[in-house]
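Heads up, one of the protein chains got dropped from this complex, but the rest are sitting where they should.
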Amino acid sequence: MTDTFTMDSPQPRLLDQTGQGVVGTPMNRPDGPHKVSGRASYTADTVMDNVLHGVLVRATIARGKITGIDRDSIRSIQGVIDVITDQRMIRNPAQGMAGEAPVQPGDAVYYHGQPIALVVAETFEGARDAAQRLNIRYETEKAYVTPEGTPDREVADPETAGDFDAAWKAAEVRVDQKYTTPSHAAAAMEPHAAIADWKDGSVTLRSSLQMIRFNKKELADTLGIEPAQVRILAPFVGGGFGSKLGLGPEAAAAAIASQKLGRPVRVVMTRQTVFDCVLRRSETAQRVRIGATQDGRITAISHDDTVSNLDGEGFSEPVSQASQFLYGADGLSFTQTVARIAATPAGSVRAPGEAVGMLGFESAMDELADSLGIDPVELRLRNLPDTHPMDGREFSVRGLADCLREGAEQFGWAQRGTAGTRREGDWLIGMGMASAARSSMLVKSAARVRLTGDRAVVETDMTDIGTGTYAILAQIAAEMLGLSPDNVEVRLGNSDLPGASGSGGSFGANSAGSATFLAARKIRARLAEQLGCSEDDLTLQGGRARGGNREMALTDLARDEMQAEATIESGMTAKSHFSSGFGAHFAEVAVNEWTGEVRVRRMLGVMSMGRILNEKTARSQALGGMIWGIGAALTEDMQSDRRDGHVVTRDLANYHVPSHADVPGDMQVLFLEERDDWANPIQTKGIGELGISGAGAAVLNAIAHATGKRIYDFPALPDRVIAAMEAAL
Amino acid sequence: MRPFDYFRATATGDAAMASGQIIAGGTNLLDLMKIQVVNPETLVDITRIEGLSEIVCHGDGLRIGALVTNTALAHDTRVRAGWPLLSRAILAGASAQIRNKATTGGNLLQRTRCPYFYDTSQPCNKRTPGEGCAAQGGSGRMLAIFGTSEHCLAAHPSDMAVALTALQAEVEIRARKGDLRRIPIQQLYREPGDRPDRDTVLEAGDIITAVILPAPLIGSRQVYRKVRDRASYAFGLVSVAAAIEMEGDTIMRAHLSYGSVAPHPWTDDAVAEMLEGQAASDALFANVADALISEGAPHPDTEYKRTLLRRTFIATLRQLTVLADRSGTDIARTQA
C-alpha cells in the first residue's frame, strides 16, 4: 500500500541530477496524434449500444416552486421514454473539491435556467423536441436578481495588516478608484456531457470532469450510494477552466435516469444550457485605494469588492487575492461583500480572483505611477515586500523583479514614450504592463508507477484537460527511470486508479507530478537495491542502470513488474513559506480614435513559475492565459436580464470569447529559470493560471497609454473606449 | 426541432413551396428550428433547383441567382472589380464556413439576432405578435436605434444587404403563380409596426429568385466599415456602406447605407443630399453626421450606437475622401 509523503522540508533537486534529460524539454504531447486525427475519445464520443438520449429542461422563473409538470404535453412525441424528476437531481454543478452533493432542490427553483427535469427519448432529436415542449407550472416568489438590488448582502470582516486608515490618511499621493467587471463564462469548447450506465448496483459514469477523486464522492453522495459503487471515466476533457471541477447536473441526471430505465443514458448539455447553469465567474464591483509617498513608496493598500452568488454556495470570487501579497505597505485592508441573488450560481473560472481582481488592482497601480510620474515598472520594483505582507511568511522564491526587468528589456519598454502621442493613421498606439501573480499550491495526490523491463506505466485518476498531463507525467517517470518517454504509458481519468489532486487551481502538475515522482523514486530505490548500490549512486539512462561498478539493462534488472504507489500532501513548508508564480505582462495596442476598437498588436509575458516540466506545453498554458487576459480586457461580457436574472448572452455568438483575429501572431512567452525548493519535491509551481493573472491589465494599461484616458468598467468595448476618449476632449 | 416533412423541390413552381418553409443554406433557419422559434410542418429544400446558382451579366450590371453562396458572390472576379463594397460586406460577415453555405436570398431573409427573439422563455412580438417585447427593459446592446416600433426594437443583422442597399440593388421575386416582379431592395423590408413578425413584404408562395446589381459606379471609392465587439466572427454594432464619387475635392454622389441600426439596412436621403456637391471637409462630415443621428435611441443600452454611428460615419468618409491617412484602413476602389 501507499504511505504518504508530507512536504515538511525542502527536497533535493533530484530531477537536476538524473541523466535522461527529458524533463523540461519541449516534448510533443504523446496524445497529440490522437487529438489531431479526431481519435481522442471525449465523453460524448463513446459509442454504446442501446443508449438513450437525455436533454435537460430548464426553469423559466427566477424563484419559486414547481407545481406541476405536464407530462401529457409531450406524450405524443415519438420516441419519448420518460420525464425524469427526482429528489436527487442537483441544482447546479458542485463547487471545486466539494466532495459532496450540491444542493438538491426538489421542486424548488432557485434561478432561471436551473435544470429541473430530464427528458429521455430513443433519439436525440426526440428528446430535444420534447424537452422544449414540456409544459411546467410554477408558483413564483419574489426574487432579487442583481447585486445592486438585493437586500441580502454578507459583509465579511476586513482582512488587515498594519493600520490602513492611518497610512491612507498620511499618504502623500492617493489613487482611489472604482472598477467593475461583468460575469465571465468558462465556455470550454466541449459542452458538459455525461453517459451513465447502471449495472448490478453500480454506476459507470463517463463525464467531462476535472477532479475524479472528488467527483466520485459527489456522485455517490448525490445518489445516496457508496463511493465503491461509482466508477468515473474521463480520459479526455475538452477544456475545463474550472467549469468541470465539480459533478454537474447532466451527470446526476444521466445516472438517475440510467438507474430508473435500466439502459445507458447520454446527456450532453446544449450550449445554451451550459451558459444557463454552469458556474459563472461572478461579476465584481471593486474599490482600490493605494497611497504612497512622493518618492514612490507605497504606504497604504486597500482592495474592497462586491461579488455575487446564489444562496447555499460557499464560493466567493477571491478578488483581492493577489493584491494581498504583490506589494508591501504600512497598512493593508481588504473587505469582501457577497450579494445573494437568484441567478446562475458563481464558481471557479480560470484564476478565480486574479483574473478580475488584477484588472482593477494593476490598473490602479498604473494610475499611481502616472500620478507619481514614475515609470510603472520602476514603481513595482520599488515596492516588493520582504515577506508576505499579511502573514509574514517568507516567499519561497520570487522572480518578480527579474521578470519586470527582463520583460522591460525584451519588450522595448524604453521606447514607450509619453501617453497619447503615438499614432499610425487613425490608430493610437500605446504600451502597457502589469505584474502577474498567482499563488501555488500542493494538494494531496497519489500515483502508481509500474516498471517492466524498459517500459513503464503511470496510473492515476488525474485528468488532462489540455494542460499536458499525459506529457509531463511521462517525462517525469521517464526521467526518474532512465527511459525514453515513448516507453512510458500514462493512464489517466479513471477512478479505479490512485486518487490525484485533479486539475484545478494550477496545482495539478505540482501534485500529480510529485506523486508520480515519488512513486518512481521508490522504484529507483528497489532498482538500486537489486543492482547492489546506494540510491545516490544509481544512474538510470537509456534503459540501463549503472551503480556500484555494475551496469545492467532494465530489461534484465526489472524482468518482473515492479510497482510502487506514492501519495504526497502539503506540510510544514506551506506554513513557513509562501509559494507563488510571478511574472510581468507587456502589451502594445492600437486604438481606433474614431470607433474605439482596440487591437492587441503584440504581447510578452515573462514568468518565473518554478521548474518547467515541458517547455512546449507550459508555453501553451501561458499563452492561453494571456489570451484569456485579452478576452477579459476587451470582449468577454456575460449579460443577465435585470428582471428575471436569466443569462441573455447564452451562446457563443453573444458571449465573445476571443477569436483568431483578436489575437496577434506576436505573442511571446519567456520563462526564467527557477526552482521552488519549498513547494514540492519536483520544485514546480502552478502554471495554468499565471498567464491570465495581470495580462488583461497590461492591455488596459496600454489603452490608457494610447489614448491618455482611463476606462474603469471592463471590458473595454468600443463604446466605452469612445466614452473615455470623449471625456478627454 | 419539431418533426417536419422534408420535400426536395426541383422547380420554382413546385406546389409545396406555397405552404412549406423554404430552406436553402439553412445557416439561420436551422438555428431557429433547433430552438423552436420557427416550427415548419413542411420543409422545402430548394438547393437542387436549377438556374438559381448563377451570376450572369445583366446589361452593365449582374443578375445574382438567389442560391449563389455568399462565398461565390464575394469571390466573383466581376464583383470584386466592379462592386468591391459588396465583396467587402459579405466578407465582413459570419465565418468562411457559414459563407460557404449561406445563400444570397437567405442572407436577405435572415432574422434578427435579438437574444430575446431566440429565447422562448421570453415574450417576443417578432415570434408571436401581441405577446410583448422582453427586450424593452431588458439587455439591449444589439438592438436598433432607427425605424423601430413600440412593439419591436430588433435590428437586421445582415452585412450583405447593407452593401446591396447602398448599391441600389433590386430583388427579383417570383410569386406563387409564376409571375416575376422586381423591387428595390429597400422595399423588400417592412417597418415593424404592430406586426414585427413580418420582416418583409413577401407573401405566401413568393420566392426570391435573384438580386440585380445595377451598373458599377465607375471610379467611385467604396468602403464597408463594420464595428463589432470582437475583431471577427461577430455581428455588427454599427456598419457603414459607402460608395463615393468625387471630382477633385468635391463629392458628386454619395451612396450610403447603415447596418445593425434598424430593422433593415438604413438609408437617409437627406444625408446624401447634404454631402453631394460639397467639398469634403471635417466640418461638413460632422454636420452631416449630426443630422444622421438626430433621432434618439429607443433603448438606453443602444444610446451608444448613435455616437458610434456618428464617429464611424465620419471616419469612413474621411477614408474615402482622403482626408485621413489611409494606413490601417480598409479601402477598395472600383476598377474602371
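Chains: A and B, in written order; residue numbering restarts at 1 for each.
Note that in this section a residue touches a chain if its C-beta (ideal position, glycine included) is under 8 Å from a C-beta of that chain, and two chains touch if they have at least 3 such contacts.
As a working rule, contacts and distances are computed from a predicted model.
Chemist: Tell me the UniProt protein name of the chain this structure doesn't show, selecting from "Sugar ABC transporter ATPase", "Phosphoribosylformylglycinamidine synthase subunit PurS", "(2Fe-2S)-binding protein" or "Na+/H+ antiporter subunit E".
Modeler: Matching the unshown chain against "Sugar ABC transporter ATPase", "Phosphoribosylformylglycinamidine synthase subunit PurS", "(2Fe-2S)-binding protein" or "Na+/H+ antiporter subunit E" yields "(2Fe-2S)-binding protein".
Chemist: In the full complex, which of B:12, B:120 or B:232 touches the chain missing from this view?
Modeler: B:232
Chemist: Where the complex has a chain not shown, which of A:118, A:237, A:462 or A:515 is the residue touching it?
Modeler: A:237
Chemist: Taking the entire complex into account, which one of B:13, B:26, B:129 or B:214 touches the absent chain?
Modeler: Per the contact definition at the top, the residue touching the missing chain is B:26.
Chemist: Could you pull out which residues of chain B are in touch with the chain that's been left out?
Modeler: Against the left-out chain, chain B lists 1, 3-6, 8, 23, 25-27, 30-31, 33-34, 43, 45, 47, 71, 74-75, 77, 80-81, 84, 87-88, 91-92, 94-98, 100-101, 231-233, 330, 332.
Chemist: I need the residue numbers on chain A that touch the omitted chain, in ascending order.
Modeler: 28-29, 31-42, 44-45, 47, 123-126, 129, 186-191, 236-241, 268, 270-271, 465-468, 616-617, 619-621, 623-628, 651-653, 657-661, 663-667
The rule is short, and it goes like this: only the chains that are shown with their structure count from here on.
Chemist: With chain centres defined as C-alpha means, what is the inter-centre distance between chain A and chain B in Å?
Modeler: 41
Chemist: Across the complex, what residues on chain B touch chain A?
Modeler: Listed in rising order, the residues are 1-3, 34-36, 113, 115-116, 118-122, 134, 137-139, 141-142, 225, 227, 229-235, 237, 304-305, 307-308, 311-312, 314-315, 318, 324-329.
Chemist: Please name which positions on chain A make contact with chain B in the complex.
Modeler: Interface residues on the chain A side: 58, 60, 78, 112, 125, 128-129, 132-133, 272, 424-427, 590, 592, 594-597, 599, 634-635, 637, 639-643, 646, 648-651, 653-654, 656, 658-662, 717-719, 722-723, 726.
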